[in-house]
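For this view, one protein chain was removed and the others were kept in their places.
Now for chain A:
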């Protein structure tokens, strides 16, 4: 894989002051403690990967940073200032753009209207929408992303999942975010489109954006990440720089490490031929 090497060589550490810093942050939904004592720093020009199993609290973590939920304990500072965001607008105004896993775009609205939703271009004394400029820019930005949508009047609900992700990412980057949060952007994508998204993530980092990249896939994370945080049941199970970990270690850690080894022993006892070793189990999980 040549892309692996080029990404790996680019992914050097670049320590600067954190733009977003979480200290001991917790969040409970009623009696469910979704996050407990999470600390995290996001730096300019750095990709912070947040990994974890389903329900580990990844989406909850980024929804706090994005202003959708408020946290219930600890502190969050943005540009050195302690903040509690009351709405996503406040987060956006602080330069944080988010591409959500579960809520991205209004399905019945056309592609170009979605692209500019909340940031519409207007002209003239009556502040009329500048449709022509918006369509042109949306088209340019999407072409840069490597997806072509011939009819920008098409409702977004008719696009494929990957195309929808690309529209949302292109939009976030176009509007000049300082921090870009991506919640599992590659989860629904094929190999080619994943590659395009990963390239875009690296470009964003090189432009000085601090990226929070959430994923299930340690391979994708290791391709681009400078810094890895693994969440487990709402707690930080691992927080490390790229230099201090290998892909294999990350994969094992991500997959539950010792638990998986125990599982492999159990399965071997049940069906000796079916399970060779931990590595196979991990690979099988990867392919899923």
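Methods note: a contact is a pair of C-beta atoms (placed from the backbone, for glycine too) under 8 Å apart; a residue touches a chain by one contact, two chains touch by 3 or more; residues count from 1.
The definition used in the following text is that contacts and distances are computed from a predicted model.
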Options "Carrier domain-containing protein", "Xylose transport system permease protein XylH", "Thiol reductant ABC exporter subunit CydC" or "Acetolactate synthase": UniProt name of the undisplayed chain: "Xylose transport system permease protein XylH"
Candidates A:83, A:144, A:219 or A:235 - the one touching the absent chain: A:144
Which of A:38, A:66 or A:236 contacts the chain that the document leaves out: A:66
Contact set of chain A toward the excluded chain (per top definition): 66, 68, 87-89, 92, 98, 100, 103-109, 113, 116-120, 122, 126-129, 131, 143-151, 153, 158, 171, 173-174, 176, 196, 199-200, 203-204, 207
